[in-house]
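For this view, one protein chain was removed and the others were kept in their places.
Which chain is which? They are A, B and C, in the order written, and residues in each are numbered from 1.
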Amino acid sequence: MDSIKKLADLFGKFPTVGQRTASRFVFYLINQPKEKIDELIGSLQELKNNIKLCRFCFNPFESNEAFCIICQNASRNKQLLCVIEKEADLISIENTKKYNGLYFILGGTLTLRKTDGSNLRLQALKERVKEGNFLEIIIALNPTPEGRSTSVLVERAVKEISQTLKITHLAQGLPVGGELEYADEETLESAFEGRK
Amino acid sequence: MDSIKKLADLFGKFPTVGQRTASRFVFYLINQPKEKIDELIGSLQELKNNIKLCRFCFNPFESNEAFCIICQNASRNKQLLCVIEKEADLISIENTKKYNGLYFILGGTLTLRKTDGSNLRLQALKERVKEGNFLEIIIALNPTPEGRSTSVLVERAVKEISQTLKITHLAQGLPVGGELEYADEETLESAFEGRK
Amino acid sequence: MDSIKKLADLFGKFPTVGQRTASRFVFYLINQPKEKIDELIGSLQELKNNIKLCRFCFNPFESNEAFCIICQNASRNKQLLCVIEKEADLISIENTKKYNGLYFILGGTLTLRKTDGSNLRLQALKERVKEGNFLEIIIALNPTPEGRSTSVLVERAVKEISQTLKITHLAQGLPVGGELEYADEETLESAFEGRK
Partner (left out) sequence: MDSIKKLADLFGKFPTVGQRTASRFVFYLINQPKEKIDELIGSLQELKNNIKLCRFCFNPFESNEAFCIICQNASRNKQLLCVIEKEADLISIENTKKYNGLYFILGGTLTLRKTDGSNLRLQALKERVKEGNFLEIIIALNPTPEGRSTSVLVERAVKEISQTLKITHLAQGLPVGGELEYADEETLESAFEGRK
């Protein structure tokens, strides 16, 4: 196959990238000086060689250590564990600067095609819960159908290890800037139930 | 002025209606049989003659009674008062079928131009609180800048009447279908703080 | 039926207005002083009583004359006739200030449900063509499926009256601000074919 087509196909598998955008990426690179393509290649090599996943939370990081900078941080609260779907969620939560516990990246959610949880790190999660000393497991998955059915699975997995461990879920309600008039019924209901 | 232009100007003041849409409304009417325009005129007459605002909650309704169907309903909880901005919010909350108390329609919010609250029914609200027998005042205004600054004013007004009355606000959090990755920091923070 | 519901139903039939917006219109009116509703009623009365359709082009207008201001205008070119779907199209074309002929408002297009043209003023159009002294009939319908199938019907109707009369259609091509990369094939093809 032609190298333009081949590279466009690979870019076309990137998240949010369609065929047309993938072609734009290839033409963008063709019009760059060759050193720029070398720089991209070098950067991909480094990513491949240097990045590993944290042995505890599966957060990708770059160092000779076994654990990522969050898991190594002595000032983080080791009794709180927040279960999230993916790396981007960790970044969002860290950006709030309000959560000081540990994370566990589940690596995905149940989907219409993957309904048994074999694509999730449930076994590793159970090990973390067993070996850790947690007071609370925060299940911080999206309030979407996929996130909710996954939450059920995660909750069940945690309970297999401990029946008494506190398990919490993120609050549902009106988002900042939201309007009652346009809120769906379930969100509005949650906003009423959780009022304080 | 020309009747087309005049009517388009009046429609152009309707909420969400721009000049082009206002013209479409007029042309739509021109192309209807005259009886349809008479029907609209009749319906506007009825609205003007029959609709009054409930003496307690300011909900518009149609009957010879002094109070609307919600305020008259013996099975509603008379110890709960939910302060809302406008009629559409009442409809949204009623649609959830989860709130069984009374309402009070404030009639607007503070805005950049109206900052003293003279466009709001604060005096009437204070009277309702004084004369009522409430256990909780739910301030259910939008979590927008306008709604929030209005909430402060409403809370202050209620406290002028009673320092001890329970005042609550709707829960903030992730809306149904929301995603952590795209949630703003404040919403995510609220979702963490309100977890349960 | 309740006057609020009844009026909301009537507004809900206006073009582009859904149920929620229709309710907003009603609540907007309820919160206006009664004189404002009277003003709206008066304006609708005037529309009903004063507006008539031009005997030639069906453009709605207000005067004791039989013909609208465009058809009466001695400086307009009486040998050009532009067939359009609706009043708003006439306004758009007049706004360009580049067309100086007459108009004929067809009153709609064929649709999936109305396929015989009985909703169109085809008979009146044929009379205008027969009685007029036209050099060119410009069929200015939208390049949409509905507009195109209607154009075929209009063209056929004109040809029933005169086989030799010049019939033209608006140019297709790239719109101002359009981009070749995102243009559909047919638009791009027209842009090439019509190049000059």
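The definition used in the following text is that a contact is a pair of C-beta atoms (placed from the backbone, for glycine too) under 8 Å apart; a residue touches a chain by one contact, two chains touch by 3 or more.
Predicted model, so just to flag it, every value in this text is computed and none were measured.
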Hidden-chain contact residue, picked from the options C:E65, C:E160 or C:E186: C:E186
Of A:Q45, A:N77, A:N100 or A:Q123, the one touching the omitted chain in the full complex: A:Q45
Options A:V26, A:C71 or A:I84, residue touching the unrepresented chain: A:V26
Those residues of chain C which, in the complete complex, touch the missing chain: 84-86, 88-89, 92-93, 95-96, 98-99, 138, 140, 142-144, 168-181, 183-196
Positions on chain A where the hidden chain makes contact: 2-4, 6-7, 10, 14-16, 20-21, 23-31, 34, 37-41, 43-48, 50-51, 53, 60, 62, 86-88, 91, 107
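The rule is short, and it goes like this: only the chains that are shown with their structure count from here on.
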Distance from the mean Cα position of chain B to that of chain A, given in whole angstrom: 38
Averaged-CA centre spacing for the pair chain C and chain A, given as whole angstrom: 53
Multi-chain contact residues (two or more partners), chain B: 86, 88
